[in-house]
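Below is one structure, written out as structure tokens, with a few remarks after it.
What you see is the complex with one protein chain gone and the rest in place.
The block that comes next holds subunit A.
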Amino acid sequence: MLFRFMLAVALPGAFALSGFALAADPLPVLVIHGQQFEPRELALLAGTKLKLVVRNRDALPAEFESYDLSREVLVPANSEVTIYVGPLEPGRYQFFNDFNRAMQGTVVAKRN
């Protein structure tokens, strides 16, 4: 009986904790700041679909674009958008700001 009670308490607790841990996992973030991408090389896990935050801290809108990643998304000034990328094969994937082509960066997808 005690075992069942402990199980009944422990299982939801374990789920709650695992959920908390998942929620606390930081999403990869690509920051636009000072007319540059930070980091310029963003390492991502290959083989899985990932949520990526593109955060624009500049006072100008940016257009995150990548033919390699098949994405094009406008990021207003001082705001952020969320996109999904992948699953990616291991390799390098170029991206740029379509409003300022001098701003370029690379996603580097690696296996664990």
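Assume contacts are C-beta pairs under 8 Å (C-beta built on N, C-alpha and C of every residue); 3 or more make two chains touch, one makes a residue touch a chain; residues count from 1.
Please note the rule applied: contacts and distances are computed from a predicted model.
Chemist: Among "UxaA family hydrolase", "Putative DNA modification/repair radical SAM protein", "Cytochrome b/b6 domain-containing protein" or "Cellulose biosynthesis protein BcsS", find the name that the UniProt record gives to the complex chain excluded from display.
Modeler: "Cellulose biosynthesis protein BcsS"
Chemist: Of the listed residues A:E41, A:E72 or A:E89, which contacts the missing chain in the full complex?
Modeler: Checking the options A:E41, A:E72 or A:E89, the one contacting the hidden chain is A:E72.
Chemist: For a quick check of understanding: of A:I32, A:V85 or A:A109, which residue touches the chain that isn't displayed?
Modeler: Selected residue, touching the omitted chain: A:V85.
Chemist: Mind pulling the subunit A residues that touch the left-out chain?
Modeler: These residues touch the chain not displayed: 49, 51, 60-62, 67-68, 70-74, 76-77, 79, 81-85, 98-101.
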